[in-house]
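Step one of this worksheet: look at the structure below.
A single protein chain has been omitted; all remaining protein chains appear in their positions.
Now for subunit A:
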Amino acid sequence: MGVRDVSIEELLDTTKIEWINSTGPESDIVITSRVRLARNLKDVPFPHLLSRTQAEEVIDSVYRAFLTNPVLSKDARLYLMKDLSDTEKNLLVEMHFISPDLARDDRGAVIISGDRRISIMINEEDHLRIQCIFSGLDPQGAYELASRVDDVLEEQLDFAFDERLGYLTACPTNVGTGIRVSVMMHLPVLTMLKQVDRMFSTMAQLGLVVRGLYGEGTESWGNLYQISNQITLGKSEEDIIQNLLSVAGQIISSERQARRNLKGEDRLRLEDRISRSYGILTNSKLLSTQEAMGYISDVRLGVDMGIIKNLKPEEINNLFITAGPSYIQEVFKKTMTPLERDLNRANLLRQKLLR
């Protein structure tokens, strides 16, 4: 096997993560756009039926295929799941480089590009999941890059493709284009006004699904929501992206409208909440992830509405990552009790805000 990278230390450096530090379109409301393409190798059983040796062969061939393009693979790293600790794997999940399913099986691997925009999961449910993350509302940009990676890999690898059914995937829910497009949106005011549930209840009819920041069950965390397509067959990549864009556009304007409509007492109460949250973040001794996410969301809203003036939106993106449950453990390189985690988290967030 080629060069493998055991330490994920360098991934903690969030200044290298493109989506955190750049500001894409509509980034006052849309944090990231992600595109994931599912691909499989022809004549190789799907990952759940692979032996260890076969799984390693798949990893090896994908990695070598990616290295044929020196531009895209510049400073890329390969991480094998079997070499990583649970905390390291949790951190990769938290930072959206891999899925929990990849982390649970030690036959898998992930390639992460130097600018952290591309991550290629190997031996997840499918042999390949090519994923690209861009800042703001830019699913087209993310798709173009993912599709370029796909082209590079396809020159070296034989993908399972059927003229009628398109790209063949382990689960028929992904067959066809194999594409999953998602946008992560920050909707504090619509959440406060209890309008999100009503809005999201119509999503299924539009072929879309809504999840929380870390997947199901975390819907209200930091007022962050992921919206993605469900249908992959019978619609082109462009149509799927356009559909998501038009829905996202409507949600963005509702959130902006709701922010503008806050006047008088409501506005004052919100400004008070935002200022208090800033106060708590810069003064507390103990903070859990979920609690911190709520305050960070308020501060982010304060920055976007011009109430808090000394911070940039990129700095808040950074805080969302810092507040994650495993980030703290990885930074301090040790196993901690929940109390120690909350203590260190509060310290780190305070330092970052007051710097």
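Note that in this section contacts are C-beta pairs under 8 Å (C-beta built on N, C-alpha and C of every residue); 3 or more make two chains touch, one makes a residue touch a chain; residues count from 1.
By our rule, contacts and distances are computed from a predicted model.
**Student:** Since a chain is absent, check the UniProt entry for it and pick the matching name: "Glycine-rich cell wall structural protein", "4Fe-4S dicluster domain-containing protein", "Protein-arginine kinase activator protein" or "(2Fe-2S)-binding protein".
**Tutor:** "Protein-arginine kinase activator protein"
**Student:** Looking beyond the chains shown, say which of A:R64, A:R104, A:R276 or A:K312 touches the absent one.
**Tutor:** A:R104
**Student:** Using the touch definition up top, pick the residue from A:S113, A:T232 or A:N344 that touches the left-out chain.
**Tutor:** A:T232
**Student:** Touching the left-out chain: which of A:A160, A:I296 or A:A346?
**Tutor:** A:A160
**Student:** To test your reading of the contact rule: which positions on subunit A touch the chain that is missing from view?
**Tutor:** Listed in rising order, the touching residues are 40, 42-46, 48-49, 86, 89-90, 93-94, 100-101, 103-104, 125, 147, 150-151, 154-155, 159-168, 170-173, 175-177, 179, 214-218, 231-239, 290, 325-326, 338.
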